[in-house]
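Here the complex is missing a single protein chain, while all its other protein chains stay put.
Showing subunit A:
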Amino acid sequence: MDPNESKEAFGNGVETATQSVNQLTMKEHTTQDGGGVQVTCFSEVSNEVTLHFQIIRLQKQIYAWIGCSSAKFGHLYAAARTRPSNTVSVTSLIGGTSDNTGSGVARRLVLKTGLNIILACDLPKNSPMLEADAEKRLVQKLISLGYTKPQV
(Lines give C-alpha, C1' and ligand atoms only; values in the text may rest on other atoms or scores of the structure.)
Protein backbone atom coordinates (compact mmCIF):
# COMPACT_ATOMS: atom_id res chain seq x y z
CA MET A 1 0.00 0.00 0.00
CA ASP A 2 1.18 3.52 -0.75
CA PRO A 3 2.45 5.13 2.55
CA ASN A 4 0.02 8.06 2.18
CA GLU A 5 -2.91 5.75 1.62
CA SER A 6 -2.01 3.64 4.60
CA LYS A 7 -1.67 6.77 6.77
CA GLU A 8 -5.14 7.90 5.71
CA ALA A 9 -6.62 4.45 6.32
CA PHE A 10 -5.05 4.39 9.78
CA GLY A 11 -6.41 7.85 10.56
CA ASN A 12 -9.89 6.84 9.47
CA GLY A 13 -9.69 3.72 11.59
CA VAL A 14 -8.73 5.68 14.68
CA GLU A 15 -11.58 8.14 14.11
CA THR A 16 -14.12 5.35 13.78
CA ALA A 17 -12.84 3.61 16.89
CA THR A 18 -12.98 6.84 18.90
CA GLN A 19 -16.55 7.52 17.82
CA SER A 20 -17.57 4.00 18.80
CA VAL A 21 -15.97 4.35 22.21
CA ASN A 22 -17.71 7.68 22.76
CA GLN A 23 -21.06 6.17 21.87
CA LEU A 24 -20.49 3.28 24.25
CA THR A 25 -19.66 5.57 27.15
CA MET A 26 -22.61 7.91 26.64
CA LYS A 27 -25.28 5.27 26.09
CA GLU A 28 -24.57 2.98 28.95
CA HIS A 29 -28.13 1.88 29.51
CA THR A 30 -29.50 2.57 26.08
CA THR A 31 -29.82 -0.09 23.48
CA GLN A 32 -30.16 1.04 19.93
CA ASP A 33 -31.78 -1.14 17.38
CA GLY A 34 -30.67 -0.50 13.81
CA GLY A 35 -34.19 0.46 12.91
CA GLY A 36 -34.34 3.56 15.05
CA VAL A 37 -35.88 2.18 18.23
CA GLN A 38 -34.05 3.23 21.38
CA VAL A 39 -34.66 1.78 24.82
CA THR A 40 -33.27 3.58 27.87
CA CYS A 41 -33.51 2.17 31.37
CA PHE A 42 -32.38 3.86 34.56
CA SER A 43 -33.14 3.95 38.26
CA GLU A 44 -32.88 6.73 40.80
CA VAL A 45 -33.42 6.96 44.50
CA SER A 46 -35.86 9.53 45.80
CA ASN A 47 -36.52 9.80 49.55
CA GLU A 48 -35.61 6.19 50.31
CA VAL A 49 -37.73 4.94 47.44
CA THR A 50 -36.22 3.61 44.23
CA LEU A 51 -37.81 4.94 41.08
CA HIS A 52 -37.33 2.92 37.93
CA PHE A 53 -37.71 4.45 34.49
CA GLN A 54 -37.91 2.84 31.10
CA ILE A 55 -38.14 4.94 27.94
CA ILE A 56 -38.80 3.42 24.54
CA ARG A 57 -38.43 5.86 21.71
CA LEU A 58 -40.27 5.15 18.50
CA GLN A 59 -40.14 7.47 15.52
CA LYS A 60 -43.38 9.27 16.22
CA GLN A 61 -44.12 8.34 19.80
CA ILE A 62 -42.52 7.80 23.16
CA TYR A 63 -43.46 5.04 25.59
CA ALA A 64 -42.38 5.46 29.19
CA TRP A 65 -42.79 3.33 32.31
CA ILE A 66 -42.31 4.57 35.84
CA GLY A 67 -42.01 1.98 38.58
CA CYS A 68 -41.74 2.53 42.32
CA SER A 69 -39.55 -0.06 44.06
CA SER A 70 -41.11 -2.81 41.99
CA ALA A 71 -41.53 -3.99 38.43
CA LYS A 72 -45.30 -3.77 38.35
CA PHE A 73 -46.70 -2.39 35.14
CA GLY A 74 -49.22 -0.06 36.77
CA HIS A 75 -51.84 1.94 34.93
CA LEU A 76 -51.55 2.84 31.26
CA TYR A 77 -52.34 6.28 29.84
CA ALA A 78 -52.14 7.88 26.42
CA ALA A 79 -51.67 11.62 25.98
CA ALA A 80 -51.18 13.88 22.98
CA ARG A 81 -52.13 17.20 21.49
CA THR A 82 -55.44 16.88 19.71
CA ARG A 83 -57.51 18.79 17.21
CA PRO A 84 -59.06 21.29 16.87
CA SER A 85 -57.35 23.58 19.35
CA ASN A 86 -54.17 21.59 19.94
CA THR A 87 -54.79 21.22 23.64
CA VAL A 88 -53.42 18.19 25.42
CA SER A 89 -55.81 15.29 25.87
CA VAL A 90 -55.20 12.32 28.12
CA THR A 91 -57.03 9.04 28.46
CA SER A 92 -56.61 6.07 30.72
CA LEU A 93 -56.24 2.78 28.83
CA ILE A 94 -55.65 0.17 31.49
CA GLY A 95 -56.55 0.58 35.13
CA GLY A 96 -56.77 4.07 36.48
CA THR A 97 -59.22 6.84 35.83
CA SER A 98 -58.79 10.33 34.54
CA ASP A 99 -57.81 11.68 37.93
CA ASN A 100 -55.22 9.10 38.91
CA THR A 101 -51.58 9.84 39.50
CA GLY A 102 -50.33 8.86 36.08
CA SER A 103 -52.78 10.85 34.01
CA GLY A 104 -51.48 14.19 35.30
CA VAL A 105 -47.91 13.10 34.66
CA ALA A 106 -48.74 11.99 31.11
CA ARG A 107 -50.47 15.27 30.39
CA ARG A 108 -47.60 17.38 31.69
CA LEU A 109 -45.08 15.25 29.80
CA VAL A 110 -46.78 16.21 26.56
CA LEU A 111 -46.89 19.86 27.62
CA LYS A 112 -43.20 19.96 28.48
CA THR A 113 -41.81 17.83 25.69
CA GLY A 114 -44.15 18.25 22.75
CA LEU A 115 -44.15 14.48 22.21
CA ASN A 116 -46.87 11.94 21.71
CA ILE A 117 -46.77 9.90 24.95
CA ILE A 118 -47.89 6.49 26.17
CA LEU A 119 -47.17 6.22 29.89
CA ALA A 120 -47.35 3.21 32.19
CA CYS A 121 -47.14 4.42 35.76
CA ASP A 122 -47.07 2.55 39.05
CA LEU A 123 -46.69 5.44 41.47
CA PRO A 124 -48.55 5.35 44.77
CA LYS A 125 -51.60 7.56 45.18
CA ASN A 126 -51.44 10.52 47.50
CA SER A 127 -47.70 11.07 47.11
CA PRO A 128 -47.54 14.34 45.24
CA MET A 129 -43.89 14.91 46.11
CA LEU A 130 -42.88 11.55 44.69
CA GLU A 131 -45.01 12.11 41.63
CA ALA A 132 -43.47 15.51 41.00
CA ASP A 133 -39.98 14.14 41.51
CA ALA A 134 -40.52 11.23 39.15
CA GLU A 135 -41.97 13.53 36.54
CA LYS A 136 -39.08 15.94 36.86
CA ARG A 137 -36.47 13.22 36.47
CA LEU A 138 -38.24 11.75 33.48
CA VAL A 139 -38.50 15.11 31.74
CA GLN A 140 -34.83 15.82 32.45
CA LYS A 141 -33.88 12.50 30.93
CA LEU A 142 -36.02 13.04 27.85
CA ILE A 143 -34.38 16.41 27.33
CA SER A 144 -30.89 15.05 27.87
CA LEU A 145 -31.51 12.25 25.39
CA GLY A 146 -32.51 14.86 22.85
CA TYR A 147 -36.01 13.50 22.36
CA THR A 148 -37.95 16.66 23.09
CA LYS A 149 -39.31 19.05 20.51
CA PRO A 150 -38.77 22.78 20.88
CA GLN A 151 -41.77 24.31 22.63
CA VAL A 152 -43.20 27.55 21.29
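As a working rule, a contact is a pair of C-beta atoms (placed from the backbone, for glycine too) under 8 Å apart; a residue touches a chain by one contact, two chains touch by 3 or more; residues count from 1.
In the analysis below, contacts and distances are computed from a predicted model.
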Revision key, fill the gap. Among "BHLH domain-containing protein", "Phosphatidylinositol glycan anchor biosynthesis class U protein", "Cell cycle control protein" or "Proteasome assembly chaperone 3", the omitted chain is listed in UniProt as "Proteasome assembly chaperone 3"
Revision key, fill the gap. Full-complex touch with the removed chain, picking from A:Q54, A:N100, A:S127 or A:T148, is A:Q54
**Study point:** Residues of subunit A in contact with the chain not shown
**Key:** 29, 31, 33-37, 39, 41-43, 52, 54, 56, 58-61, 63, 65, 67, 70-73, 76, 78, 91, 93-94, 116, 118, 120
